[in-house]
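Every protein chain except one is present and positioned as in the full complex.
Right after this comes subunit A.
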Amino acid sequence: MKKIFFGLFIALSCYTYGQDCNYTFLGEVKDFHDKSSIPSATIYINEQDKYIVSDFDGKFKIENLCSGTITLTISHIGCETKTVSYQVNNDVFKEIYLEHHLEELTEVVVNSNLKTENTSIEQSLNKEIIENYTDKSLGDALNSLSGVSSLNTGNTIVKPMIHGLHSSRLLIINNNVRLFDQEWGDEHAPNIDINSSNKIEVVKGANTLKYGSDAVGGLILVKPKKYSPVDSLFGSTILSLNSNGRGGNINTELVKTFKSGYYAKLQSSYKQFGDFKAPDYYLTNSGLKNFNASLTAGYNSFEKGFDAYYSVVSNEIAILQSSHIGNVNDLVTAINSKEPRVIEDFSYDIDYPKQEILHHLGKIEAYKRFKGLGKLSVQYDLQINRRKEFDLRRGDLANTPVIDLRLFTNALQSNLHIDYIDDLKIDTGIMVRYQQNDAISGTGASPLIPDFDKYDASIYAIGNYDVSDTAELSAGIRYDYSRIEATKWYNISDWEDNNYDELFPQFESNTTDNSQILTYPEFSYHNISANLGYSKQFNNDMSIYLNYGLATRVPNPSELFSDGLHHSAARIETGLLTLNKEVAHKFVASFERNNENFGFSISPYYKYINDYIQLIPVGITTTIRGAFPVWEYNQINAQIFGVDIDVNKKISNSFNYNGSISLLKGDNKSDDIPLILMPATNFSNRISYYNEDLNQLTIGLSHKTVLQQNRYPDYNFYTFNPISQEDVYVDISSTPSAYSLFGFNSSMNFKAFKKGNLKLEFNIENLFNTSYREHLNRLRYFADELGRNFNLKIKINY
């Protein structure tokens, strides 16, 4: 018996070594997502230089193979071409998976109309527009979108505002990392270098759950570019020079990509401006210095990949010297005076008051796709924000910041994108985050925001269902847990006046120091948020979108704890420990026609916000500096509604028209008065000429009008002036008049070097040197906005 087996073995071995080309390769081509068979896929057999096609069941057969390596290249319409190699020394059966969601990998080549989610109501800025704002801020760039405005402090600190909401009510997601840079403060602009992004999306609707529960206003997504897997090295440099501020920006980026899927990018920019100029005078101490760098490296393939990103933003921003005032009488003097208190000659010096901010952001993200399930991504991110604010101070403290805060945030999150079901895509994920604020000692001032630790955890699930070829439904729900533990010294008199000694005896410690008591406030919150979206495409490029969102926001540290004097506003701001969370219902619709010849988007919205937290003047306190208005946080019910309309029309082959208008109304329903700080009606028009044959010459004229905001709450008051011995009227509420600005822009492209090109741009802002003030600028009491500016940009691609 054994002998027989032995003999058989020998025979078989001989057979194997005999190089008979008798093997058969059986293959089956399947879809990676749902494992369905792919018929009519082309299979190229490299060794034999021969093509075959998969049958109706996705199967194919290659007969009479010799032992050795076989290399197959499989392609199919709409799929990524795949090359595979197998070792053949037997009959083989293999399943080969193809991917037909090509757009995810090569977003580069796809048009810019790709939305975050199909039911999402959003607008976006592409790289070309972003480059127009290379020497400006994120807020300035977004300001060009309808429904988006900004809350400014001077002209360099620009906070984006969506539908009148800003700060903690907007989520800013930079490279999939939620930005935490002490965004609660009105004069804290987001620390993002606009040059490091490839696309910026503004989600006005409700598809924001993946990123947070508290997007009462909306979501801003700053996205990097994805690179094709080809061997390449390329880069670009932009130089921008300006007459106003006598400064500019230089940005350089260099990208290396490999066929294997690896890529690396280095980007860096430097910006400097001296004192800016209003039409009639220099704005003394308004310049800035800004350095940014970012580094990305990663590996990108269909099945798996990773991305590591690090960026640093370093800002030194001067604040108008005239805005430093001592008391309410100084404020009255500033309001009544046409010109700022301090007007000096042009200078590049950044003097006090000023801000110095350093923001580090690092992240690493990895993903893997699982057959028949979807894509799992895991991300860890870390941010350190150091903010120093310098004021005009006396004596030894002159060079010491009055505010010095360090915020450390890190988070771990995962997202599972389930896409194997044809009509239903599900995103689900969890997130944990730890945040620590450190009020650095040595400022010689009690900290505006105390030391605190904050813990967050959340879980969400979002489904997108294809109702039909043209209609889609999305729904999502999210739960957030949030806990804050703070350490704060209170004046005993303040603590008792607010009744905190009876409401929160558990926060008190036994430690007191002079007239102050050490307390440990702790709060926990449970939040539920949800959204519902529907989209439907019609013939002739029309589509309709409907969104409902429930957003919940917990009070931020500034609203809970802030305590102190703001010199630029001559006001004392006091937080409130008894604040509840804010709950918002958002209804947004959009009716769009996406067409080059004549397109439009009409987007009405309605928001009702329960327990809307606002900061308003409540009275006057007498201090050693004289009288001060006291501003306190309180909660009311608010409603905001309006409509954003955008139109584009092709007038002729070379002429285009774009226009937009934003209307908004905000009401304080509790007191039946208008809501404070709401953007006024504004509209813009732009006509542009384009000639492809003449070096892609573009010439454009633009116009923007902002009407006077006539709906504002009247918080004006009288104060006694001891010098003039009379009551003076403090008009802090009235709004500046309407204004119209015109702009000119032009650009041309030239060939340069072997395969590079050169783009030249010449622009004029505020063409007619109009003097105006903007209601949403916190320094509007002190000085006019910027005058005319000539701008020259040179961009080289190589």
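One rule holds for everything that comes next: contacts are C-beta pairs under 8 Å (C-beta built on N, C-alpha and C of every residue); 3 or more make two chains touch, one makes a residue touch a chain; residues count from 1.
Note that contacts and distances are computed from a predicted model.
UniProt records the chain missing from this view under the protein name "Type 1 periplasmic binding fold superfamily protein", selected from "ABC transporter permease", "Chemotaxis protein CheW", "Spore germination protein" or "Type 1 periplasmic binding fold superfamily protein". Summary of contacts with the chain left out: across A:K226, A:R246, A:R406 or A:K669, the touching residue is A:R406.
Per the touch definition above, the residue from A:S124, A:N155 or A:T443 contacting the chain not shown is A:T443.
Interface note for the absent chain: among A:H188, A:H324, A:K454 or A:K581, the touching residue is A:H324. The residue from A:L382, A:I602 or A:L792 that touches the chain not shown here is A:L382.
What subunit A contributes to its contact with the hidden chain is residues 297, 299, 306, 308, 310, 324-327, 329-330, 333, 341, 360, 362, 364, 366, 382, 384, 386, 392-397, 406, 408, 438-447, 451, 487, 489, 491, 493-494, 497, 513-516, 518, 563-565, 567, 572, 574, 621-628, 630, 722-725.
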